[in-house]
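Below is one structure. I have some questions about it.
Yeah, one chain of the complex is gone here, protein chain that is, but the others are all in their spots.
Then we have subunit A:
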Amino acid sequence: MKDIIQVKNISFNYSGQPLLFDGLSLDVHEGEWLALIGQNGSGKSTLARLIDGLNVLKKGQIFVDGLLVSDQNVFDIRNKIGMVFQNPEDQFVGATVEDDVAFGLENRQIDREKMHQLVKTSLENVNMWEFRDRIPANLSGGQKQRVAIAGIVALSPKIIILDEATSMLDPQGRQDILDLVRQLKEKNHLTVISITHDIDEAASADRVIVINKGQKIDEDIPGKIFSNTEQLARIGLDAPYTAQLIAALKRRHFDLDKEYLDREGLIAWIKQLVSTK
């Protein structure tokens, strides 16, 4: 599989502060859903900013879709990446939902007729076309996040980075946004990097990279990462719900050789456990 992002031996610090990254390397595979997990302050968001060329590296290199992240390439790179942040309000510029989605396209001097069509398709994709005349500030948190995603999808990026994009939403809103991004990912063949401390969100990723204090301490499929409940606890993250229930059952002296199962797996195991032998 091709690596759409290669982070090679990078070092970085914010001015006047100690090194946040010191020789970090990692790869993102094309077409995968990668979850980057770690506590607040572990460096996840900084990494996303470095990939997008928003901060400058001290050492090392980052390649995005074959291009070196540098002053020269930064606009080409940003065309390939759409970033969705925690608080979409910080990004709204348009007076209406429609204007806001059009803003990015206007910046790229896209033909007016084509632009209208793109705005319409993008808003339809996120189920917000009927809200096109509304003021972004008056929408609910989930609706705002949908508009932000429409603005990004309109620019047809190859990579979407969700930076704690669902952490302010209620559980239903959170699930809706994740379902939406998953649909868009399939439809547009996107690579998704989800920066999160929500373990249940990370559980549905193809692959997980664990960042702690600026270092990559683990990378694997979710099932493997979540089996290591001690490591999760050590870096201040919750174990997924099923791992917590397995631990509670083990405390009640049940013999289960696994630390982690997904919901279906655990339901099947419990069913067998309680059935009459």
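Please note the rule applied: a contact is a pair of C-beta atoms (placed from the backbone, for glycine too) under 8 Å apart; a residue touches a chain by one contact, two chains touch by 3 or more; residues count from 1.
The working rule: contacts and distances are computed from a predicted model.
Student: Look at the options "Aldehyde dehydrogenase family protein", "Cysteine desulfurase", "Energy-coupling factor transporter ATP-binding protein EcfA2" or "Glycolate oxidase subunit GlcE" and return the one that UniProt uses as the protein name of the missing chain.
Tutor: When "Aldehyde dehydrogenase family protein", "Cysteine desulfurase", "Energy-coupling factor transporter ATP-binding protein EcfA2" or "Glycolate oxidase subunit GlcE" are compared with UniProt, the left-out chain turns out to be "Energy-coupling factor transporter ATP-binding protein EcfA2".
Student: If the hidden chain were put back, which of A:52, A:164, A:201 or A:259 would touch it?
Tutor: A:164
Student: So which bits of subunit A touch the chain we can't see?
Tutor: 39-41, 86, 140-141, 164, 167-168, 170-173, 197, 199, 236-238, 241-242, 244-245, 248-249, 251-252, 254, 263, 267, 270-271, 273-277
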